[in-house]
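In this view, the complex is presented without one of its protein chains, the others remaining in place.
This part shows chain A:
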C-alpha cells in the first residue's frame, strides 16, 4: 500500500471513530479534541475551579498507551530528551491558551469544519498564518537543539503516568472530579472512549499523523503526505455529519461549543499553530512523541495541562459568549512570547552563517 493510501485510510478510520464517539455521548463536534481533553483532565485532577470541564478522558489515556505499545512493538520506543524542555513547556502552555481561545485543537477544528461551523474556517486561516510564521522562523535557523538519549526509566514515566490515570478511570477515587453539567459531563461509554483512543494511538504512531504538519510540509516542501490525512478526516467527518448523525449545520451563529468572534478565533489558532510548529507538531503529535519516549514532548504536554488549568483559573478561556478580556490579553501576550522564542532560539552556527 502506498504511503498516501495508508495515511488516507488512517484518516478515514479516525473520522469514523470521532463520529462514533459523538454519536455515543461525547460533546458536539468533539469526537476527539486533544486540547479540550487535556483541559478536562486538568479539571478532573482538580487543577482548576471550572466545574463544567472535569473528566478523566479515556481517549487521551488510550491514545498514549496505544502509541506506546505500538512503538515498543515496532522497536521505535526510544527515551530521548534535553532539547530545551523548559522552552517546550512554555510553548505547550501558550499553545493551549491559543487553542482554548478558539475552543479546540487542530483536530477539533477539522471536526467543527466538517459539521459546517464556519468559525472553524476562520480558525483554519489563523492556523495557516501561524504555520507560515513558524516556517519563517525555521528558515531563519530556529532550533531547540538536539535531544540526547536518556535512560529507559525516563521514557517509561509518561506512559506510566497514563497507566495510573487508567486505574483512576476504573477505580473512581473521590479526589478525581467529574462534571455534572456542561461538556465535562458529556462522554461516550468508557470502554468505547478507551478503545477509540487505543486505535487512534496505534494509527497516529504508524502514519505519524499531525494536524499542523500537513500545512507545514506543504509550504516547505510541497509535500502532501500529512495533508492527505488531514483531508481524509475532514471528508469522512463531513459525510458522516450529513448522512449519518444529521448534525451538519452551515453557519457562524449557534454552533456548539464555539463563539463567533472572528478576530479571536483567528488569533487563537495563530498562536496555537505557531507554538505547535515551533514544538514540531500538534498536541496529538506531542502525545504520540511522548509515548515513543520523547521526554521533551512529555514536558510540552504537561505545559498544555498547566496552561489549561491557568486558563480556567484566570478566566482566559473562551466560552460560547466569546473570549473574555483576560483571554484577549493572554493571546496577544502569548503571541509576543512565542514569536520571541521563535526569533531568538537560533543555534550559534545559524547566527554565524547569517552574519557571514
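Just so we're on the same page, a residue touches a chain if its C-beta (ideal position, glycine included) is under 8 Å from a C-beta of that chain, and two chains touch if they have at least 3 such contacts; residues count from 1.
Going forward, contacts and distances are computed from a predicted model.
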Candidate names "NADH-quinone oxidoreductase subunit L", "Carbohydrate ABC transporter permease", "SirA family protein" or "Cell division protein FtsX"; UniProt protein name, chain not shown: "SirA family protein"
Residue of A:30, A:50, A:147 or A:233 in touch with the missing chain, whole complex considered: A:147
Sole contact to the chain not displayed, among A:183, A:281, A:303 or A:327: A:281
Among A:32, A:55 or A:77, the residue in touch with the chain that has been omitted: A:77
On chain A, residues whose C-beta touches the chain left out of the figure: 3, 74-78, 80, 83, 138, 143-149, 208, 210, 213, 216-217, 220-221, 223, 225, 279-281, 289, 292, 294
